[in-house]
Every structure is written in structure tokens, then in C-alpha cells.
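Every protein chain except one is present and positioned as in the full complex.
Moving on, here comes subunit A:
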Amino acid sequence: MAAAAAELALMKPINPISKSRKGGTLRPHSSQLRVLASSQSGATAAATATATAPKKKKSGKTEINETLLTPRFYTTDFDEMEQLFNTKINKKLNQAEFEALLNEFKTDYNQTHFVRNPEFKEAADKMQGPLRKIFVEFLERSCTAEFSGFLLYKELGRRLKKTNPVVAEIFSLMSRDEARHAGFLNKGLSDFNLALDLGFLTKARKYTFFKPKFIFYATYLSEKIGYWRYITIYRHLKANPEFQLYPIFKYFENWCQDENRHGDFFSALLKAQPQFLNDWKAKLWSRFFCLSVYVTMYLNDCQRTAFYEGLGLDTKEFDMHVIIETNRTTARIFPAVLDVENPEFKRKLDRMVEINEKLAAIGESQDIPVVKNLKRIPLIAGLVSELVAAYLMPPVESGSVDFADFEPQIVY
């Protein structure tokens, strides 16, 4: 699972601020990150200190963290998973596709890809001030997201071993990729004299429960949107190398091929369970998950425009490109997707950003909690109505041509 992709606010995309507070989710910079031994330059020490200093609970503004929608950790109904992929119960499973995928994962295209060099530390030392902080946040969120994929896939690999060894092994190999990605990002944090305590994260984070079919929709989108984010950043920086602030982006081209393949695997899982693709409920859920994922990314990224601008990208243009491409990709498997190319869709997203900014402002104001909540009510109502309106926009019928009843005369 790539970077921000896993930041799905799936069930409650509405109010990140109140959620992160109420849920008591960890504040990364205060508890998950630890400072590595010593820091050499004064400036480094200062920046590190701001990033890790224990936060006073009451202090309203903490620059980057207050409105943070931290990447989620998922768990699922493993017994149901075992049932779904039991080859004895489920005779329709297309084992050929799974075996082909297993072959691809065994090939391990990136076995020797994630090797660091001295450029990393040099680039990190050059980065100071707000940019440095934003990079730390980027590394930390990305690492958490990859690590959450590692935990979920690892457990699925373990649990499915008996009922479907091929699917189980694919999950294990995907967890290999995620671990590699998370490890590489965590090494990146060490350039900033920080490290994410993954053992602590495993125990302390809250896990969001999803039924298997929701795991399929959510992780499919998460992997594919991760691919589109990474490849877009990579290709943009290749064309505009003056914005190459930190060498990790040079690794994105090969890296995101892993994400894309992970997505293909969920595509195959969904094809093997046509009941998740072929009825009206599947269409409604597909649209719901598309909307959740796109909106969450858009709101998240619009809160961090400094990062994208630092890379020479226009945040909204970048996001719309990623959304449109992810949606086109997703249309090859989901039975319905959103009409994101309709300009009205972007207008709705932009209005949500405005509302979200107002909500954030209330969160940071000095009002007492009751007043804050009262002020939030009309805004949340506005956000909900935008979301509902976006959800109800006429969808685009879609799906794999392997079930091409949506367009029987398709010409290739």
C-alpha cells in the first residue's frame, strides 16, 4: 500500500479533525517517532526537536499534526477469508490467474532495487525549516501506510496457508514488498535522525475492521492510487530535476510497479468472487469506496500543499490527474465508477476543501469545546451534502471485459 493511498477515511471521511482527536489516535511526532542518538549540526537538532518535542495537549497549533488523518491499520474477518478462498468450497476460483500472479511476485523484480547511497543523508542535511518538517511527515505517513499493508498481508498469508496455499503465498510475498518499502522509508527517516518505532505501532495503533469484500475494494483502490501517485511524482521529477529534493523519488518508478501488481492481485481476487462485482449493491459500494478514497486524498493533500509545491507540483492538478487515472484503471474491474472527468466533480471537491479548511480553523481557535462543536454543525452538514451530491452524480458503468455484459459489442 503506498503512501497516502492508505489514508482512507473510509467510514468517516467527514471530519478528520474531530476524528483524530476523539479517537485518541497517536500523534506521530510525539509518540511513534523517536530521536536517534545524537544530532550533529545545531540546525538539525533544532528541527528534530520541534518534530519530536512532547506536545502540550492544550496547545492549539502544532503546525502539521493537528488535522492529520493518520494512515489506518486494517483487520478483517479471517474466517470468512478462509471460506472465500477455500478451493474445495469455491470451485470457480480462477487458479490460473493466481498462479500467474504468484509467478510474477516470485520473480521479485525489486530484489536489488532498494539500496541506499550517501546522497540521502546529504540531501536531508540540506533541507531545513518548514520543508524539512514536511518531509519528515511525508516519510512517516508513507512508512506507516506501507507498514499497515505489511501487517495485513502478512496475517492473511499466514491464515490462508491451509485453504489456498497459492493465494496465501501471494499475500506473503506482498508483505515482503511492503516491509521492504516501509524499511526503506524508515531508513529515510534516519537521515533526519528519526526512526519510526514499528513494534510500538503494531501494538498501540487502533485497527479498523473491514469485512473481506470491503478490504478488497479498499486495498485495490489504495494500491492503484498509490501507483498513480508515485509514477506521477517520478515522471514529473524526471522532467523537472531541479525539484528533486531528496533521492527517494528516484526509486519510485520501480517501486510503484509493486503497488500496481498488488492492485492486480486484488483485481483477481474480486474476479474470483463475482458476487462482489455483479449486482446493484456492488455498484453502490464501488462508488462509495471510490468517493471515500478520492475525497480523503484530496482533502489530505490540500492540507499539505507545501509538500507538493516543494516538488514543483500544483497540488490540485496533481490530485485530479491521479484521481482521473485511478478511476480509469478502476473501471477495468469495479462494476461502476464515478464520473470524475465531469468538471462538476472537481467543483464539489473544491467546495469540500473550503469547508474542511473552515473546520480546521475552528479546531485551532480558542473557543471552548461546546462552542466549537456548535460552530461545526452547519459545516459538517455542508460537507455531508457535498459528499452525498458527489455520490449521487450519474456514475459510469464499468467492469472487466471478462464480464463484458456492460458492452457486448466491445471492439478492441
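Throughout what follows, contacts are C-beta pairs under 8 Å (C-beta built on N, C-alpha and C of every residue); 3 or more make two chains touch, one makes a residue touch a chain; residues count from 1.
FYI, contacts and distances are computed from a predicted model.
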Name of the absent chain as recorded in UniProt (options "Ycf54-like protein", "Arsenical pump-driving ATPase", "Coatomer subunit gamma" or "Exosome complex component RRP4"): "Ycf54-like protein"
Selected from A:Thr107, A:Gln128, A:Asn342 or A:Ser365 as touching the chain missing from the view: A:Thr107
Sole residue of A:Ala182, A:Leu277 or A:Leu299 that reaches the chain not shown, by the stated touch rule: A:Ala182
Residues in subunit A touching the chain absent from view: 96-97, 99-101, 103-104, 106-109, 111-116, 150, 154, 157, 169, 172-173, 175-176, 179-184, 186-187, 198, 227, 231-232, 235-236, 238-239, 253-254, 257, 260, 264, 267-268, 313-314, 317-318, 320-321, 324-325, 332-333, 400-402, 410-412
